[in-house]
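Let me begin by handing over the structure; questions about it come next.
Excerpt of the complex: some chains, original placement.
A, B and C are the chain letters, set down in written order, and residue numbers restart from 1 in every chain.
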Amino acid sequence: MKYIDEFRDGALAKHIAERIAAEVKPDHHYRFMEFCGGHTHAISRYGVLELLPPNVRMIHGPGCPVCVLPIGRVDLAIELALQHDVILCTYGDTLRVPASGGLSLTKAKARGGDIRMVYSAGDALQMARDNPEKQVVFFAIGFETTTPPTALVIRDAAREGLKNFSVMCSHVLTPPAIRAILDGGRPRAGPPPAGSAPSGGSDPCEAGERGGHGSHETAEIEGFVGPAHVSVVIGSDPYAKFAQEYQKPVVIAGFEPLDVLQAILMLVRQVNEGRAEVENEFTRAVTPHGNLNAQAVMDDVFELRGAFEWRGLGTMPHSALQIREKYREYDAEARFNLGYRSVPDNKACECGAILRGVKEPRDCKIFGTVCTPENPIGSCMVSSEGACAAHYTYGRFRDIPVVAATEGAEA
Amino acid sequence: MRVDHDNPPPNPPNQASTVKKTYTRPLDIRHGRIDMGHGAGGKAAAQLIEELFLPALDNPFLRQGDDGAALPLPTLANGAGQLVMATDGHVVSPIFFPGGDLGCLAVHGTVNDVVMMGAQPLYLSASFIIEEGYPLADLQRIVQSLGAAAREAGVPVVTGDTKVVEKGKGDGVFISTTGVGLLAPGVSVSGKNARAGDVILVSGTIGDHGVAVLSQRESLAFETTIESDTAALHTLVAELMAAAPGAVRVLRDPTRGGLATTLNEIARQSGVGMRLQEAAIPVKPQVDAACELLGLDPLYVANEGKLIAIVAPEAAEAALAALRAHPLGAGAARIGEVTTDPHHFVQMDTRFGGRRVVDWLSGEQLPRIC
Amino acid sequence: MCLAIPALLVEKRAHDQALVELGGIRKPISIALVPEANVGDYVIVHVGHAIGLLDPEEAQKTLALFAEMQSRTAEVQP
């Protein structure tokens, strides 16, 4: 696959890894966050961590729209399906997200809800055209990448004057989430001096021990691997203010594993050189301004929501989108008069601390026992892109020394 | 060799392994329902099998855990004898009915087909097709009933399969079972073997199963104490064969289509006619009454624990006595004879003193108003 | 997040629809968000929509950078 396979080349990976190994300062502990689940996925699936030196640590960020979807929103979708008797269309990703009362959309479907997986927002619109006697609701989730197609179907429904189609908009915005991560801890006065050893107070282990669940401390993340496909839509410009304001380097990177490795190398270099800039590794798809067409249709249909709850991060102002008044008819929340009710996460869950890089999955008491991908308790276990699920599904072997018979034979 | 730990663990590595043994939360059988995940072949499917199916069907063959079962084959002298194989899909609605349920029916229906070949049933397989949303508690009841029936019949369910279909693409649970049995050398029991002059026996009252099931249909709902006759007939047949060695020509369980259709099948297969005596055919009064009410004929109503035996005339008395001596054959009766008839008509002398054809079931037997 | 892949636009159709190819398979998508895309372009496909164009020159540059690293590593190591 052109423009895919080239960016998964193991031979090249080795060379970039060697460069990283060559360039890291042995006495410095590098802590970077890949914001996006897409990067987490690449890191896990391709085993990228194996190629990093021990003193480069990747923290898995909250950039998975499924993981941050709060229980209360899934409850609303279930309410629509079970009580308002609508055809609820949704992407496959949301089907297994746990809701209240042991439910999920999959389980609501088993209880009789007419819930259909769609591959595209357009399929939901078509569903409405094909079932004029039923109300069809598209339960829309996603970051800026996924929002424009939703905007398109709302606009098209309005043009056609469809009376049986609406959208439960749960689209969220990337920049406010990044800001929340950065604001989570003590504001920093300036960048760490280049090459300086981390202060005792910023030692992640100690921070993890001190910071309780829901605390507002943050681990010292030294840089961000920035979103790939979100940036295709919004461009690289919006990140500039973070880099400046928080003095953190950001490298926008593609979702292929070589992109990630290269971004890490670029972050190492910025840290080493004391820079805090926005760099773009993903120039093949990301421009400074992004996709203006997509931005226009989003702007036509959506406006900022006052506040929105993010699972694991809490309620954040202006962090999500809602349907504009002029398209109110297509807003399922208005049409069905839905009232949002926030549902607290399980007390044992350490997701908040994990998303902030303060803790790791294995620090959670119920990781891998009560909380598993079959039975996700916290947001990080919901999608395979969540920090806990990724570690469980792809990385668990890292917690044990493996004794491979063949290796033994070779030894 | 690569490093196994690339980052210093935040907790001191005070133990060799920090991985936790996977703990699976047990199935919530009381409130849970089947969802598509249970049919995807992954962990949920494995859990369903381990926690629900295996305990209910418990036997060492099934626990082999492979996609099939390796089974001892009882050897007969000189390797003689034949294998018998029979299969049935079970789709009863409602799934639970007076006297039984889908689970035990799935055992009886197939074991009886093996037994009706004159064979000793040895093993069963069971393939479940479950509709999304089906309550786990009900599924457990079915599987437990199936397991109990299999144990009672001495025929273990040695291998199985589970599929889940989307809601609206199934009807609760369907079970297809296949039975394997061993036929002793020299035994030939077949629908082809009826000869003019043979005697037709039935092992008890007819129509009980069908009426018990109908009584539960919402649209027909009537109160009855009739229960399904569902039962495995292997011991009954063993007694019968012992009492009339070599004289049992045909065995058949009159299930779908009832006594009438089954006799017509045999008549056609053997190229004979039959003459029945209505007065001799045992029917419970409540079955009669339900049929009157709904415009049905008990001769066409399904049975699940009865058999028709066609035996040589000289052995008829012994055969009937053997049936009657067994609890499952206490109501056995001689109901007619095999005749020569190129048209393969099954005829009946009515209790009223007349005569009529007893034809194949045509279409479905539906409640009538006229 | 945001599973999206570059695919070759092989046919433009009415109503902002187009056919893309990837590794030998073909799929109809919408190009309503990238109306300027033309046959022969690589588009970034997400949930059945092209959300952006892939710039082949930039891709080449990035790959060249990787290759350069390879030679640099080769240079440093032995």
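Just so we're on the same page, a contact is a pair of C-beta atoms (placed from the backbone, for glycine too) under 8 Å apart; a residue touches a chain by one contact, two chains touch by 3 or more.
None of these values were measured; they are calculated from a predicted model.
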Open item on the list: One instance of each chain type is visible; tell me the copy number of every label in the full structure file.
Closed with: A x2, B x2, C x2
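What we mean here is this: only the chains that are shown with their structure count from here on.
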- [ ] State, to the nearest whole Å, the distance from the C-alpha centre of chain A to the C-alpha centre of chain C.
- [x] 22
Open item on the list: Nearest whole angstrom, what separates the Cα centre of chain A from the Cα centre of chain B?
Closed with: 53
TODO: Could you please specify the touching residues of chain A with respect to chain B in the complex?
DONE: 29, 49-50, 52-57, 96, 102, 106-107, 109-112, 204-205, 208, 359-360, 362-363, 367-370, 372, 374-375, 396-402, 407
TODO: Could you please specify the touching residues of chain B with respect to chain A in the complex?
DONE: 1-11, 16-25, 28, 31, 33-37, 43-44, 47, 132-133, 167
Open item on the list: Give the list of chain C residues in touch with chain A in this complex.
Closed with: 1-6, 8, 22-23, 30, 32-35, 42, 44, 46-49, 51-56, 58-59, 61-63, 65-67, 69-70, 72-74, 76-77
